[in-house]
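First the structure, then my questions, so here it is.
Every protein chain of the complex appears in place save one, which is left out.
Letters A and B mark the chains in the order given here, with residues in each chain numbered from 1 onward.
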């Protein structure tokens, strides 16, 4: 272990976990995305909406949230970076990261529609990382 | 090896490879960029242009593509992130990543001019990674 933060193994595992998780979300694979949460996972992504809880609840919430896609198709890309990890006493890992979202409409230019942070609690389940919770904070939110 | 994806060594090697490769491109070092491809490499970067093939072909294509730079100088920055790696049976590695391009004109503000993905096939040649191919997909492309 080097002089800063968590082990190389854990840090890179989290990077790969996030890449896979968010590629699934941006591809509209909401079931795959929900499976990266624990069965009782809690996902708070938008201040004006209640948190989604349980995998089934997260799937339903995402289909509802993206219901406009049929009439207003967009490609979103979620970028995560600047990740700091803190192992907690109960074996979970607290992850704090910067997030941005790029949105592109057909024939349009990309727009940055979101800048903010996510605070995750990650747990290991059957050897793989899962989100027990994710709380997204929007920059500029009043 | 942790619970997700490829080995820590390979993942970080790819990150360093991409950083070096794209710093070369954005500095206008097209020969250096082309050398990160195999001799018969295939580079498909823009839907309206045919793929560039071979190192010499990639160099020629890049000089042609950036020919406007003399009269419209810009600084581009290619960012790659959210990388997933899948080792294939033939020893190559399939890499899928998010890309964005920032463009800044002299005295101007940065603009996000591109959001999309790249799908690479990476091979090891003399101990170092190279692109056998890269296929770029543009978000919003019709």
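What we mean here is this: contacts are C-beta pairs under 8 Å (C-beta built on N, C-alpha and C of every residue); 3 or more make two chains touch, one makes a residue touch a chain.
None of the values given here were measured: they were computed from a predicted structure.
Student: Which of B:68, B:91 or B:107 touches the chain that is not shown?
Tutor: In the complete complex, the chain left out is touched by residue B:107.
Student: Name every residue on chain B in touch with the hidden partner chain.
Tutor: Chain B touches the chain not shown through residues 8-10, 12-13, 15-20, 22-23, 75, 77-81, 102, 104-112, 124, 127-129.
Student: Considering the whole complex, not just the chains shown, which residues of chain A touch the missing one?
Tutor: 2-6, 8, 11-12, 81-85, 96-98, 100, 112-115, 139-140, 142
Just so it is clear, only the chains that are shown with their structure count from here on.
Student: Hey, how far is the Cα centre of chain A from the one of chain B, in Å?
Tutor: Computed from C-alpha means, the inter-chain centre distance equals 25 Å.
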